[in-house]
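Working notes, beginning with the structure itself.
Complex shown without one protein chain; remaining protein chains in place.
So, chain A:
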Amino acid sequence: MGVAQRSRRWLVPVTAVAVVAGVGTLGPVVADASPNLPGITAQELLTKVQTAKVDGLSGTVRSAADLGLPALPGVEGGSQIPDLLTGEHTARVAFAAPDKARVAVLDNMAERVWTTDGKTAWAYDSAEREAVKLTLPARAHRPAGPELKPESYNPATVAKQFLDAIDPTTQVEVSGTDKVAGRDAYMLRLVPKTDKSTVGSVTLAIDSKNWVPLEVTVMPRTGKDPAAQLGFSSVSFGIPATSTFTFTPPKGVKVTEKSVPAVRQAPTPVKPPKAVTPKRPAQNAGDKPTVIGEGWESVVAFRDLDVPRSGPVGQLLANARTVEGSWGKGKILTSKMVNALITDDGRVLVGLVSPDTLVAAAPKAPR
């Protein structure tokens, strides 16, 4: 056997590397060639979406978020940011009209389940082996499903929220077609008209048969990777069995019972992070955050927050850029999507806007 002939054998493992890498990276792309669908205007598509009615669905939802938030190692109590806003998650969802819903978040070797059959709602955490039972008030047409915690997993709800926000500030277009969860979908793209927002675009993938949003993608103004993506990886529009939504507390699981009062209060809009506690006792209306600006340029302003000047947050602040103006002085914390201005007199302005917009909004923030 000659040397050349021998060394040619090494082509086999090299080919194997190429094939494995090729299948791994290109496989999904080839499988998802964009389908040919009849043309549609953004207006028609929006109408179809808003009138879309689905009696039931079940499927798997994937979410991935990369907001570019600074990592705070050693912050007490884990993440202050709701964990669904960071990293990747997979959830199984099921929905049946009018008020049955189930969401199971598949964690690493654990699972968190929320389910409701319209009369009772259950929350179960397999890691803690604890269950919470909620008795819901008897009401005829209460849309229980989407109002519970599961709402952040339901692409339909999330998309609707975006659609509600559409106003003259946004350019809306049908940007093409794609395959999402094996279904043909139109892509509806929303682009902020302002350049003050950190949001580059929001794209909805809308099913071409049921007109249900299948995927939401948020692109930052700079960069090519999505800041957040939430969508079905598989979906079926059959009505799930009733047993899907029932929950029997297993043996050895601690059950806490609660009931929801018939008159429910409006949910608090934005809560300040837990570690950042108000300095003086809360006044009746004074401590509600103020919203400055409109649409994509909205900035949320808090006041009288006791921002820790030591520890990891303090370190982060120490390294942050200092800005000043007639309103005073403060530090700017920047990330891919969210920016924050923390003034020396305890005001905090947060928004999906550029740092300059925050500074411009600072004089309007109540002291």
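To be clear about the criterion, contacts are C-beta pairs under 8 Å (C-beta built on N, C-alpha and C of every residue); 3 or more make two chains touch, one makes a residue touch a chain; residues count from 1.
Throughout what follows, contacts and distances are computed from a predicted model.
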Undepicted complex member, UniProt protein name, chosen from "ABC transporter permease", "Glutaconate CoA-transferase subunit B", "Fumarate reductase subunit C" or "Methyl-accepting chemotaxis protein": "ABC transporter permease"
Selected from A:131, A:337 or A:365 as touching the chain missing from the view: A:131
Of A:7, A:36, A:51 or A:222, the one touching the omitted chain in the full complex: A:7
Hidden-chain contact residue, picked from the options A:95, A:247 or A:296: A:247
Chain A residues that touch the omitted chain in the full complex: 1, 6-7, 9-13, 15-17, 19-20, 23-24, 60, 71, 90, 92, 104, 106, 108-111, 113, 124, 126-129, 131, 233, 247-253
